[in-house]
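There's a structure below that I have some questions on.
The complex appears here minus one protein chain, its other protein chains still in place.
And then chain A:
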Amino acid sequence: MEVLMCIICGFLFSAATYLMLSKSILRIIIGTGLLSHGAHLLILTMGGLKNGAAPLLGEHAKWYVDPLPQALILTAIVISFGVTSFFLVLAYRSYQELGTDDMDQLRGNDYE
């Protein structure tokens, strides 16, 4: 199972990279979204996908899945949500102000 998940994560990273290298801001934001999905799944996979009960003591099971990666991912989800929404509004505002979403035109370079 871990092998399959590793490959899926790699695929998500590939797709995210490809989107982030594109010209449109919106695609870049979608790319960051995919990237965070890939990272979260990767953390979960690396924590081990051994079968066991959900990390709730009420289950009275013999084996539980690892709770620590889940806590880490939860933190990461919230943070990436905050950042993504900020980006989204930033993109919206910059498009409104600058009238373009083409990264080739959004250059911080005076020499051109």
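Operating definition for what follows: a contact is a pair of C-beta atoms (placed from the backbone, for glycine too) under 8 Å apart; a residue touches a chain by one contact, two chains touch by 3 or more; residues count from 1.
As a convention for this text, contacts and distances are computed from a predicted model.
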item	value
Omitted chain (choose from "Cytochrome c domain-containing protein", "Light-independent protochlorophyllide reductase subunit N", "tRNA 2-thiouridine synthesizing protein E" or "Na+/H+ antiporter subunit A") - UniProt protein name	"Na+/H+ antiporter subunit A"
In chain A, positions touching the absent partner	1-4, 6-27, 30, 33-34, 37-38, 40-42, 44-58, 64-68, 70-71, 73-75, 77-79, 81-86, 88-93, 95-97, 100-104, 106-109, 111-112
